[in-house]
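To start, I am sharing the structure in question, which I have written as structure tokens.
Every protein chain of the complex appears in place save one, which is left out.
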Amino acid sequence: MKNYETVIGLEVHVELATKTKIFCGCSTSFGGDPNTHTCPVCTGMPGSLPVLNKKVVDHAIAVGLAANCEINRSCRFDRKNYFYPDNPQDYQISQLYEPICQNGHVDIDVDGKRKSIRIHEIHMEEDAGKLIHDEAENMSLVDYNRAGVPLIEIVSEPDMRSAEEVIAYLQKLRTIIRYLGASDCKLQEGSMRADVNLSVREAGTEKLGTRTEMKNLNSFKAIARAISNERQRQIDIIEAGGRVIQETRRWDDTKEESFSMRSKEDAQDYRYFPDPDLPGIFISREWIDEIKASEPEFKDEKKRRYVSQYGIPEEDADIITDSKHMADIFEETARLCGQPKKAANWLMVDTIRILKELSKEPEDITFAPENLAKLIKLTEAGTINSSVAKEVFEKVFADNIDPEKYVKENGLAQENDESALREAVQKVIDDNPKSVADYRGGKEKAIGFLVGQTMKAMQGKANPGIVTGLLKELL
Amino acid sequence: MATKIDDDMIEYVSILAKLELEGEARAQARSDMEKMIEFADMLNEIDTEDTDPAVQVIDMENVFRDDTVTNGDNREDMLANAPAKKNGQYMVPRTF
Partner (left out) sequence: MLLTNKTALELGKLIRAGEVSCVEAVSEFLDVIKEKEPEINAFITVCEEQELKKKALEVQKGIKTGELTSPLAGVPVAIKDNICTKDVRTTCASKILADFVPAYTATAVRRLEEAGAIVIGKTNMDEFAMGSTTETSFFGAVKNPHDITRVPGGSSGGSAAAVAACEVPAALGSDTGGSIRQPAAYCGVTGMKPTYGTVSRYGLIAYGSSLDQIGPIARDVADCAAILETISGKDKKDSTSLNRTDSDFTSALKTDVSDLKIGIPSEYFEEGIEADIKGNVLAAAESFRAMGARTEFFELGLTKYAVPAYYIIASAEASSNLSRFDGVKYGYRTKDYKDLHQMYKKTRSEGFGAEVKRRIMLGTFVLSSGYYDAYYMKALRTKALIKQSFDKAFEKYDIILGPAAPGPAPKLGSSLSDPLKMYLADIYTVSANLAGLPAVSLPCGKDSEGLPVGMMLTGNRFNDKAVIRAAYAYEQARD
């Protein structure tokens, strides 16, 4: 068999984090009952008209700038015409002829090598509604709560060659967009969706093969599986002397195979034309400058600064800066408690462990930096010992409690008073003659058991250093 | 450069437009379309090479709304005209 190269381009849809839909004043919030966030505009009622949400343009410009795109000074919306029940007007308002951003790139690092992935364009458009199947009726039900939620579509050039590159590219986009606060970019929840355009060609050849477009990829794992499967499917067709058909396919991750979405009734002819309901958009230099000025410090820059300013290891800085949210918590905590390394440690170890246990992401952290800073200060001051600190942190993570108040209310402060501890230590010595004998007989380890017994008697609140000192003294 | 309108073309356009045109109706549609396209071809007499298409004739741009929620729950009103509905949703022939 010949050696084949996989050529991949991505169309990434990102739901923008606006309060309202792109063309009407309906809420974009999740979780409402079906069709409770709808109005004449987003249900395609006759006579209704779209009015553009300015915030959508702001976000699109910000993402474009961060992805090194040219911002088109004038752009407009076009209608993409196709019939489907999730599309209330039976056309989607999108941008084809004059998209807002073009000719950008982002850099990815794979296997220690840096590679630039070119971005063909970024355009603004509206999301579709949701269809669910109703078994009892053998019909489908339509919910337009998501219809009209603003999206940007980021279209790359076919510059990727492997699933690893694709995932690195998506992670890079996700980090940038989250840093901008333009979207939460969750693949599972659909706020970030990637359609994979893939073709294969003989290694060393220039001409692109016929590509297919793969939809319904809801995780990085699904993307990797779909890429490997589609690559093989196309190679098999070519090896058998066939020709790949340009089409859209739907990935079924449980069956681990894809299905053609083509049918006679779905001629792919969208009849795009400029939407007469929406005047053009002119983006002034000032507007661009304003957005540029409000850009956050992005990950790479932030990472370098953390290493030099706080002296934390590069790997730690890398993990903390993966999420702007976590990085913000880190810096604020460090500022409040003056202990950047401790702050980093709580985030790197305990926070990430709990997030993993709960299958959550750093974006989901809800505790205030103030409370982590207080916890660090309580530990440093010796007010609580490290095992109590871990217990308190669980509460900080879960309920954002105030550690000072919590420690006081639950009597968790460490007992540092030698005279108070002396009594407890003496009782442990009296109650455990065997261990005492062992220790005195030279078994140094026996002291550990006695420390433990004392801690137990003190409900974990004793200062373990003082307890050890007292035991040694009394024995 | 007369454009040829044949039955395949009518079939294709009717798929896009979601219209069912059978027998007589199709023949009529073809004949109507032929006449209209022949009429439209009259525009080829004018030179538009150096003219930008006029998408809008009134100069206006940057008409925006603020990102503020103005609409509440309109579900009952929105569904009032639905030909078929269930549990607050529009009901349509299965799409899966």
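Letters A and B mark the chains in the order given here, with residues in each chain numbered from 1 onward.
In this text, a contact is a pair of C-beta atoms (placed from the backbone, for glycine too) under 8 Å apart; a residue touches a chain by one contact, two chains touch by 3 or more.
Values in this document were obtained by computation on a predicted structure and should not be read as measured data.
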| item | value |
| --- | --- |
| Residue in contact with the excluded chain [from A:Met45, A:Ala224 or A:Ala368] | A:Met45 |
| Interface with the unshown chain - residue positions in chain B | 1, 3, 9-10, 12-14, 16-21, 29, 32-33, 35-37, 39-40, 42-46, 48, 51-58, 60, 63, 65, 74, 77-78, 80-84, 90, 92-95 |
| Hidden partner interface residues of chain A, rising order | 40, 43-52, 79, 81, 83, 85, 88-91, 142, 265, 269, 271-273, 276-279 |
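The working rule: only the chains that are shown with their structure count from here on.
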| item | value |
| --- | --- |
| Cα-centroid distance, chain A relative to chain B, in whole angstrom | 39 |
| Contacting residues of chain B [partner chain A, same complex] | 12, 15-16, 18, 55-56, 60-71, 73-75, 78-79, 84, 86-96 |
| Contact set on chain A toward chain B in their complex | 18-20, 24-27, 32-40, 43, 45, 51-55, 57, 74, 76, 81, 83-85, 131-134, 137-144, 264-265, 267, 269, 271, 274, 276, 278-282 |
